[in-house]
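With one protein chain removed, the remaining protein chains of the complex are shown where they sit.
Chain nomenclature is as follows: A and B, assigned in order of appearance, with residue numbering initiated at 1 for each chain independently.
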Amino acid sequence: MAAPPRHVSMLSISNSNAGTPQSASSDKPQTPQPPSTPQQASGLRVPSNRKTIYDRHLNRSRNAELSRASFAYLFAEMVTYAQRRVTGIQDLEKRLNEQGYPLGLRLLDLLFYRSTSTSSSALSSSSTSSSPPNRPLRILPLLHLIHGPLWRLLFQRSADALEHSVSPDTPNEYMITDNDPLVNTYISVPREMNMLNCAAYIAGVIEGVCDGCGFEAKVSAHNQPTEMWPSRTVFLLRFGDSVMEREKVLERAGIK
Amino acid sequence: MSYYFTILSPTDTPIFNIAFGTSKGGGDGIARFRFPDTAQYMNQFIIHSSLDILEEAQWTNGGMYLKHIDTYPPASAYISAFLTPSGARFLLLHQPPQLPSSGSSSALGASSLLGSSGSTTRASSSSVAANPTSPQTEEAVRQFMSEVYESFVKTAMSPFYKQGMEIRSPVFRSKITAAGKKWL
Partner (left out) sequence: MCAPTVFSLIVINKAGGLIYQREFQPGLRKLSTNDYLVLAGTFHGVHAITRTITPKLPLAPPSSSPAVSSPGNTAPATSGYSYPNPGVPTSGLEFLETDKFRLTCFQTLTGTKFLLFTDPLTGSVDTVMNKIYELYADYVMKNPFYQLEMPVRCEAFDRHLGAWLRGRT
């Protein structure tokens, strides 16, 4: 059901002003290959310019810019929306996380699509991949993928640090640091909620990426302000036991 | 050559199916499997049985296109797989047309009409399309898979699409059909 809703809303327009009234069957050959499948004859309508989302390019991103202000207003509304009927800060962070999660799943496919088709150099990070990017099989390539290409896709720069937990009790914990998360630029959290970090939304995105790649993980965002970076945020990634077990097996098998 | 293509969600739900035949070498693009029409489920059965192998291969090969991963000799069905980063599986079953000589005794054999038409096609065309494990076939399938991937990403980017939902867009279907026609 991806595209149809849009088409349905367009149908009245395209039909009324098309000026080429024809029976439903004769306006079918909108696709380059006319008689493709019998399903074609269903009531599909295309926009008047005959461009469905499938005819549009996914790579027109070079000069495509988004207004930071409109994003800020949108995100502010998302936070306000998530704030309704919540019981506490954790609940609020969980909701923001859930809003980001599906975005992570989508971005993952888009990221790989873009890096395969934009002749290697643009997106493939210095640290991770050669020209045809591989699906990450181990934790480290996955983290590099998030730290580099994903962050660049979202924020046009890499994240600021990537660390592994030093404590021997928690070998499954990794940290990605962003000194000034874009989502928090205009947000001042009230003092009584000072544990809250709205970058929980980004944590949800990361979680979606990890889960999509088959790395079950819990990701949370934490405030770690410094003098220089008042909204410095650390994303804590905790991988599940199954991931750590598989990691050991793959290490023994010598897979990178 | 007949093809059965399916997309499985990360949770193994089939979200898209299509059967088609080759358009190369004078093929008419209509699938002619070796099972009778009443046994179409055999294709799904064979494809799903390759999932175990796919899940092993998934963690040893980081590529998205995993090439030919499984064969089901009784039906001489070959299975190629493509894995999207987000865990969706594209599986393509290809089955070369049956030779009259080998097929005559088989209980599974389709009608002799199918066999003969297939063999004449095969005889006239090069063996590229008919040999499911040749590098040329692998390349053709890879091209096909990347075209499907493009359409799939576009589907996945739609705000009305959630992961695991069936893909019902006729435009998507026609895109896949076109890709099949172009490469296979």
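In the analysis below, a residue touches a chain if its C-beta (ideal position, glycine included) is under 8 Å from a C-beta of that chain, and two chains touch if they have at least 3 such contacts.
Remember, it's a predicted structure, so these values are computed and weren't measured experimentally.
Novice: Among the chains present in the display, which ones are touched by the chain that isn't there?
Specialist: Even though it is not drawn, that chain still touches A.
Novice: Identify the residue among A:L58, A:A72, A:L103 or A:M175 that touches the chain left out of the display.
Specialist: Considering the complete complex, A:A72 is the one touching the chain left out.
Novice: Given that one chain is not shown, which residue among A:L154, A:V189 or A:I255 touches it?
Specialist: A:V189
Novice: In the whole complex, what residues of chain A lie against the chain that is missing from view?
Specialist: Interface with the chain not displayed, on the chain A side: 69, 72-73, 75-80, 83, 186-191, 193, 198, 230-231.
In the analysis below, only the chains that are shown with their structure count from here on.
Novice: Which bits of chain A are touching chain B when the two form their complex?
Specialist: Touch list, chain A to chain B: 1-5, 31-33, 36-37, 39-40, 42, 44, 46, 52-54, 56, 58, 102, 105-106, 108-113, 116, 132, 134-137, 141, 212-214, 246, 250, 253, 255.
Novice: Using the touch definition up top, name the residues of chain B that touch chain A in the complex.
Specialist: 10, 58-60, 62-64, 83-87, 146, 149-158, 160-163, 165-175, 177-178, 181
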